[in-house]
Each structure stands twice: as C-alpha cells, then as structure tokens.
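Have a look at this one.
Apart from one protein chain that is not included, each protein chain of the complex appears where it belongs.
Each chain gets a letter, A and B, in the order it is written, and its residues are counted from 1.
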Amino acid sequence: MSAPTTMSSLTAPRGSRRVTDVVVRGLVYLSGVIAVVPLVWILITIISKGLPVILSAAWWTQDLAGTTDRRAGGGALHAIIGTLEIGLITAVVAVPIAVLGAIFLIEYARGTRLARGVSFMVDILSGIPSIVAALFVFAFLITILHFDRSAIAAALSLVLLMLPTVLRSTEEMLKLVPDSLREAAYALGIPKWRTILTVVIPTAFSGIATGVVLGLARVMGETAPLLILVAYARNLYLSPTSDTMATLPTMINTGRDVAETLAGYDRVWGAALTLILLVMGLNLLARWIARAGRLKDR
Amino acid sequence: MTMTVKSKLAAAAALSALSLAACSSTSATTGSTAASSAAPAALACPAGQITAEGSSAQSNAIQEAIAAYNDACKNKAKIEYNPTGSGAGIKNFNAGLVDFAGSDSSLKTDEATAAKARCKTNDAWNLPMVVGPIAFSYNLKGVDKLVLNADVLAKIFQGQITTWNDPAIAALNSGVSLPSDKIVVFYRSDESGTTENVSKYLKATAPSVWTPDTSKAWKGVGGEGKNKSSGVAEAVKATSGSLGYMEWSYARDNKLGIAQINTGSAAVELNSGSVGKALEAATITGTGNDLALKLDYATKAAGAYPAVLVTYEIVCSAGLDTAKSAIVKDFLSYFASQEGQAGLESLGYAPLPTSLRTKVASAVQAIK
Partner (left out) sequence: MADESSPAVETTDETSTLASPTSPRSPLEAAVSSPLQLDHVGHAGDNSFRGAAYAAAFVVVALVAFVGVFLAVIAWPSLSRNTVPFLTSTVWNVSGTEMAFGIAGLLWTTVLSSVVAMILAVPIAVGTALLVTHYVPPKLGSIIGFVIDLLAAVPSIIFGLWGLKVLGPALGPLYDWLQRTLGWIPLFSKGVDSTGNVLTASVVLAIMILPIVSAMSRDVFRQTPPDHIEAALALGATKWEMIRTAVIPYGRSGVIAASMLGLGRALGETVAVMIILSQTNTPGINVSLFSGGETFASKIANNAAEFDSPAKTGAYIAAGLVLFLVTFAVNAIARLVADRRPRS
C-alpha cells in the first residue's frame, strides 16, 4: 500500500483478462449501434416519403372524400379522428377498471394469496396477443350476441390490451405512496375509501396519468383488432356504433394495396408518419407528466 | 385554402390528361372526347347524400366515377362507397342501411326476396357496371410476348408444369426462346374474389387438370402466397421467372408483362376490346331490367378474353326515398354513360360493350 507502482501491479488486469475486457466492451458498444440502426433506417424511410404528404394543410383538415388512389389531395382527418375516438372509448372503459384493480391489489389485498392470483392474471392479460383479444370480442359480440362490427367493438378489444398496462403502472405508483401518509389520514379519522381517493390517488396522480398515456400509445398503433372489428372508410364517420370508421393503421393497410407509382401510395407514408408522430407525442407527453409530477413533489 | 384549390385544379388537370391519353390509345372509345363536353348537360345533379357499400373489386372504379361525377356536378351531392365486401354490402342494403350495393355476384334467390322487402315490394335489379379482367402476369427477361392457354395455366398452378421451357409452353410460343428456369408461382394468401374467379375460370376450361373446388382460398399446388393483390404484383415484379394472377389494374400499374390467352383458334391479348367480346358472348339470366349475367369462361368466340370478373350495382327498381333515388339514378346514369365507362380503362377496368351498356343505361333510366 506504500507505493502506487505496487498498487497497479497488484490490480491492473493483464494479458487475456484485459483482452477479454476490451472485446466485451467492443461487443457492448456494437450491440448499441445494432439496436439503433433499424430505428434510424425505418425513420429515414418514413420521414423522407411521408413528410411532403403531411406538410399540406389539407392533410390535417380533410378526409378522402372526392379523392381516389390516382388523385392527389385530401387528407387523413377521418383516420386521425377515428384513431383518437377509438382510443378515447378504450380509455374511458379501461382506466376506471385498471385504477380500481390496482387499488384492490395495493390497498385492499396487498400480500394476500388472492392478490397474487389476480396479479398473475394481470400478467397473463398483458401477454394476450391483440389478435386473440380481437377474436374474443368477435366471438362474444358478433358470433354470440349478433352485433355488427363497430368502432365500439374495436375499442372493447383494445381495452384488453390497455387494461393491464394501466393497471401495472398504477400499481407501481400506489406502491410508492408512503404508508405514513395513509396512517396520518387514518389517524385523523378519515375513512379508508376517502383516504384512497383524496390522499393516495392524488399523490400518485402523475404516475397514473403517465401510465394511461403510455397505455393509449400502445393501443393506438394496434392494427389487428381494427382489421377484424371495424371496416375502413374514406369518409369521416363519427358515430361509435357505425360499422365503418377509419383509423390510421387501417388507412395504411388499405393504402398499401395500390401500386407505388400512385398518389394513394404516398398517403401510406403520410399516415405512417402521422401515426408515429401521434404515438411518439404520447410517449413524450407521458415523460413530461412524469417529470412534472416529480418536480411538484420536491 | 388557396393551396387546396390549387391542388384540386392540378388533380383535375392530371385526370383529364389521363383520360385523353386513354381515349387516344384505343379505337373503341374514340368520340368520347366529344361526349365528355356534352355529358354534364345530361346530368340532373340533384343535391343530397347517398351511401353505398360492397365489393372491393370495383372500389377503385366507383371511387373514380364518384370523383368524376362530383367534378361534373360541382360536388352537389355527397356519395360514399365503402368497400367492405360483397356480402356485407348486400346485407346492409337489405337491412336498409345503404342506398345501393356493389357485388361480385348477382343476388341469390333468398337475397332477392329480402331485397324486395327492402325496396317496399319492388324488385331489386342487378346492373352489371364494372368489368375487371384478370391478368396472368409474368416476369421473364427477354420475353415480351407470352402465350398461354387454360390447360397450361391449370397445369402450372397444379404443379404439373414447373419450368418455362416445358414443351406445352413452347408449343404455344413458337419462335420464342424460353429459359429453363423454374416457374415461380405467386398467388393470393388471403381469401379473395379474384382467387375464386380464377378457380372458376380454370374449373370451366380445364376441368381435368383443375380438380379442386372453386373457392376463395387458393387450391393450387406449390408456389408462394402473398397478401393482397399488391403483394402478388410486387412479388412478380421482384422475382424473375415468376407468374401470378391479379386484377388487370395491378398488372398495368406495376408495368408487368401480361400473358395472352389462346382460347382455341388464336392468342387473345388482354384489352378492352377483347374483354368486351367476352361479355357479348355472355347470356343475360335476369328478366326485364334485371341484367344478371352468366359468363361463358369456355367461350371460343374469336378475340374474346375469357378470364373476366363482372361486378354489379344492386339497386331498388323503385321504393327508395325520392331524394336519394334521384341521386342514385343520376350517378348511375353517369356511370353507365359512354364517358363514365371510358374513364375506367385507364384504371385497368374494361368498359362495358356498347350493346350491354345501352341496356344498363336504359335500366337506370327506368328506376323510379
């Protein structure tokens, strides 16, 4: 311990150990590069083809009425509204169940066998493929109850995908609420349900909101349930019971079936870029809410 | 706003240039330029809104017709067509949800009964409107003209002919040097009316080779299935030595080689004239203004291209709300006009032959 030279001779790695370390370092950096390449590649493809399309004002203010695959013009308003509307219906159904489910897991059944069982089921639900969720809604609403395909049917299948995402993030946030807050409320004679609604939930609010926005981001990019449960239309339809409603993913799916030389094909990349902007925007919004929440806590 | 107007003008200019080009390329439609200036005068252009639904095979054609009709009528009426499939179209027409339906096949007896109830005890008519030929497209370097026949096609699709220089193909293409490459077949992996039509054609013309049932799912042997017509077209384009079937429009838009069909006497090229001849050979099975057709796939009529899909508009002969009926009648009369039909060729559809077109047009006029 007396001289630095002794130190280095004792600890500095030599020979093969050093080589291994350098090789692994190289591999780790390489993996980072490999992971980023596809994103950059995809984004360049989409932006270069989609940007000219979405820069027109008509893209954001018109539907495709009066245009065809061979006529330029028109916009994606019908699909943007449809995507937002179906997302909204999904959130309205999914969020209350998800938040209450998380409250059950943390506030009422924490540590019990029942909570472990329910928690396991949440994991299973979060692993259900979207196509299975869609088939389930098809089997139940359409085959058994004889309803028609509709925007609501599509939204209900997306509930299955959004519910576990929001439930898990809410659960994590409720876990972070310190017990001292709850105990302080109980000590003041506040009933448990009011403690949850007025102390626990507001404290965890920004985290829950983040989870909701991320859940929305996940379902808005889903295509499979929309293919099965609601038909695409070129015009703006607002009624949630309508059997036709455009969404951005189905707009892409319909548009990809034309030759690359036609105007209709350009709209595919426009819709793709719009969808990515929407989903990424929601992701950024979620980060912003989370950060704003953290800042407020300080 | 100015930008919107500008782009619309540009689009309109592009379209008129397109239809002019289409007119000049074929002799069958000369004179339509003169008709086009007179046509708007014949239209009543009532205001209001109608919705139609059905076959996706005619979707491109009817969207283009709606756009052209709107141009002529300065967007007075709002017409929507949702290509959800023939079954859905007929179902929703019979349920009174849409004002007319597009369908790949004429109404079956039980459907016609339901349609009569929907039209307040008036008959529903099948009006053939859009004719979509099926192209057998190939990608073979150095071969500009390829002739096949039903028997050879069926054998290729059943995996019995596997190379391009097979004697059966060579016999149809004397003087053409065919490579010894494997024939890579592309077909539709999703169930489709196009696949059903190809199997009907092969079943009718080469029943000893094409033994499977006719169905919307492909029943061939070997090959690769691609999703949607665009998937088949792109695969043919990207793979040398390939052969695939698709609607004519996809073959044209992707600039693919299209095989001629030898129906017995001579090779027939796929063009609007040869498709029209096949339709002239079809028999009308409906009565009066109901113009349901029965195609003869095995036709040997000289110069007739046999692999053709006819789609119908299914309308109430009477009984529809008067305001809506007026738009249906006006729009369909434009669609069945020479101008409306001539515009279809640039999209890869064939215009109705004049004899049939005039029958359809007079049926439309008879709608109350």
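Simple rule for what comes next: a residue touches a chain if its C-beta (ideal position, glycine included) is under 8 Å from a C-beta of that chain, and two chains touch if they have at least 3 such contacts.
The shown structure was predicted, so the numbers you read here are calculated from the model rather than taken from an experiment.
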| item | value |
| --- | --- |
| Option from B:Asp71, B:Asp190, B:Glu269 or B:Asp296 whose C-beta touches the chain left out | B:Asp190 |
| Option from A:Leu51, A:Leu88 or A:Ala139 whose C-beta touches the chain left out | A:Ala139 |
| Of A:Ala76, A:Met173, A:Ala209 or A:Val279, the residue in touch with the unshown chain | A:Val279 |
| Touch list for subunit A against the chain that is not drawn | 10-11, 13, 17-18, 20-21, 24-25, 27-32, 34-36, 38-39, 41-42, 45-46, 96-101, 103-105, 107-109, 114, 117-118, 120-136, 138-140, 143-144, 160, 163-164, 167, 181, 184-185, 188-199, 202-203, 217, 221-224, 227-228, 248-249, 252-253, 256, 268, 272, 275-276, 279-280, 283 |
| Interface residues of subunit B (partner: the chain not displayed) | 85, 87, 182, 184, 186, 189-192, 213, 215-218, 220-227, 231, 234-235, 238-239, 241-242 |
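Here, only the chains that are shown with their structure count from here on.
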| item | value |
| --- | --- |
| Inter-centroid spacing, subunit B versus subunit A (mean Cα positions, whole Å) | 41 |
| Subunit B to subunit A touching residues, read off their complex | 3-4, 7-8, 10-11, 14-15, 18, 53, 60, 63-64, 66-67, 70, 75, 78, 80, 82, 84, 88, 92, 228-230, 233, 250, 253-254, 347 |
| Partner subunit B, residues of subunit A touching it in the complex | 56-58, 62, 65-73, 231-235, 243-244, 256-259, 261-262 |
